[in-house]
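Here's the structure, in structure tokens; my notes come after.
Every protein chain of the complex appears in place save one, which is left out.
Chain IDs A and B follow the sequence of writing; residue 1 opens each chain.
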Amino acid sequence: MIRRALGPVGIASAVSFAIAVVAVAIVLSGNLNADLNLDDRLTGPSGRAWFGSDQLGRPVLARVIAGAPWSLGVALAANAISLCIGVVLGLLAAEFAGAPRRIILQVVNLTLSFPGLVAAMAAVAVLGQSAMAVILVLGLLAWPLFARVVYAEALSARERPYLIAARIGGVGRVTQVYRHILPVLLPSLIAMTAFHFADMLIAASALSFLGVGAPLGSPAWGAMLAESRPYLFQAPWMLIGPAFALATTVLLLNLCGDALARRLGGRRRTELRR
Amino acid sequence: MTALLALRGLTIEAGDGPLVHTIDLELAAGRILGLVGESGSGKSLTVMSIPGLLPSGCRVSAGEIVFDGRDIVDLSEDQMRPLRGRDIGVVFQDPFTSLNPVRRVGSLLEEALRRHTGVSARVARDRVIEALDQVGLPDPVGKARAYPHQMSGGQRQRALIALALVNNPRLLIADEPTTALDATVQVEILDVLRRSAERVNGAVVFVTHDLGAAAYICDEIAVMRGGRIVEHGLVQNIIARPTHPYTKELLACSPRLPPRKDNRGQP
Partner (left out) sequence: MTAPLIRLEEVSVEYKGFKALDRASLQVEPGQIVGIVGESGSGKTTALNAMMGLAPISEGEVFFGEERITHLRTSQRRRVWRDMQMIFQDPSTSLSPSRSLAASVAEPLIAHGENAVAARSRAAALLELVGLDAAMADRSPHALSGGQRQRVAIARALALSPRLIVADEPMSALDVSVKAQIAALFSDLRSRLGTAFLIVSHDLALMSAIADRIIVMKRGRIVEQGPASAVVEAPTQAYTQRLRAACLDPQEVIRARFSDTEHAA
């Protein structure tokens, strides 16, 4: 209901405004300082640390903000990689029947059945605890989700008479794809990307929670969640801070994705009414 | 002869204005009325308002629908349901999607029969086979046990007509029942419709865009355009001596074959 009342533009501006206000407040209050302060260990929310401080005296809020780039960045990069690979392979499978299609679909199945956690640990073993390892693993394992959707929709789009007319008119394959097939795919792709971003965020946080990918002591949200476990009853704010950040971001992404898909894609671009 | 069905000042509206304006029609038992018009004329809306099957977003905003002396416009869904199953039968356009594909044809008819008359299963089965036979389906016993996808388009439409008539309704509404069928099958189905209506002495409202089909089975015709009736009368008068320019235009566009010539080239 709120969604419907505000629309994607409304939500985007409301969110941006809120972020701006909070950002200004944080800067003004000096809460950005994530340094150790052993005198201030495990204290609750205070003027210096709005979300309290952790076992080393570091303000939780500051660390959450510091950890955002890792979590969000990894999720975004993984999202981009899987989007690109998925769309390309999906389109190729739809366009080239026979061996290429069969091979790609088999690769899709294989990739989907690959154990994610094992792959992540192997990647870290090879590349060390780094964002790159996580990005690669998530990106290279998640693309089948895009590929399958793109394959199915492109396959049916190819049979539409205006596509056949384009083919008969002499339009080349590549042009057919970006001029006629991609607009049809757009609503699904936009929605999928937003939701997928949220999924990658959760996955990246899960990995950093398990200690895979994020170096020790990193403020990645998953890692912060893991660190908060021994102090759950003493200092619950250590859990609440990153958990709140994670949950809110995911929720906002889902809402935006939903609204965006409805607005940008929409039936106007994909079909004519009778 | 009092009318079985009367539409008085019927107006149907959707979100942005009336789609059907003040329709006045009367239909007596045993008569077949044709509602003829092109797409957007409002004929389907008019006819679907009678059994209360308007699409969501459309509603009757003014007027009465008097069926058997009773205004049924404001009936609730619960009140409409027994009426729809027993007194008003509906035959839809698309035989491919109107029959439940996962149920045997016979069981659909049996259910319709038993819900409204409460006869025993055995009696119902016999009546169903009889109904399928009456619409001209060969091997009615086999057809009762068949699924819709095992039958041809024409056979499915016969089954639909049997379903609509299984409780001997007094009013049958047929919304473009032959439009989706092949030409050679259309005439057979029109015959089935007419014979079935005669058999139960029911009234029929037959919606079509095809003046030829309307001429074939209707007693009266109402020509609709833009949500209004532009001409209404006995079928032979409307077709032989049309007065409204739109009716004349429709007639002019109807398919006309050059006359048949015999073997010596004489018509």
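Quick note on the criterion: a residue touches a chain if its C-beta (ideal position, glycine included) is under 8 Å from a C-beta of that chain, and two chains touch if they have at least 3 such contacts.
Everything numeric in this text was worked out from a predicted model, so none of it was measured.
**Student:** Based on the whole assembly, the unshown chain contacts which displayed chains?
**Tutor:** A, B
**Student:** May I ask which residue of B:Glu38, B:Asp139 or B:Glu198 touches the chain that does not appear here?
**Tutor:** B:Glu38
**Student:** With the missing chain put back, one of B:Ala28, B:Val187 or B:Val230 would touch it. Which one?
**Tutor:** B:Val187
**Student:** Which listed residue (A:Pro115, A:Pro183 or A:Gly217) would be found touching the missing chain in the intact complex?
**Tutor:** Looking across A:Pro115, A:Pro183 or A:Gly217, the contact with the absent chain belongs to A:Pro183.
**Student:** Which listed residue, A:Ala99, A:Val126 or A:Ile168, touches the chain dropped from view?
**Tutor:** Missing-chain contact among the listed residues: A:Ile168.
**Student:** Touching the absent chain in the whole complex: find that residue among B:Leu5, B:Leu109, B:Ile129 or B:Leu250.
**Tutor:** In the full complex, the listed residue that touches the missing chain is B:Leu250.
**Student:** For subunit B, which residues touch the unseen chain?
**Tutor:** Residues of subunit B in contact with the hidden chain: 38-39, 153, 182-184, 186-187, 209-216, 235-236, 239-240, 249-263, 265, 267.
**Student:** Against the chain that's been left off, what residues of subunit A make contact? List them.
**Tutor:** 160-162, 164-166, 168-172, 175, 179-180, 183, 268-274
Criterion: only the chains that are shown with their structure count from here on.
**Student:** At what distance in angstrom does the C-alpha mean of subunit B lie from that of subunit A?
**Tutor:** Whole-Å distance between the two chain centres: 55.
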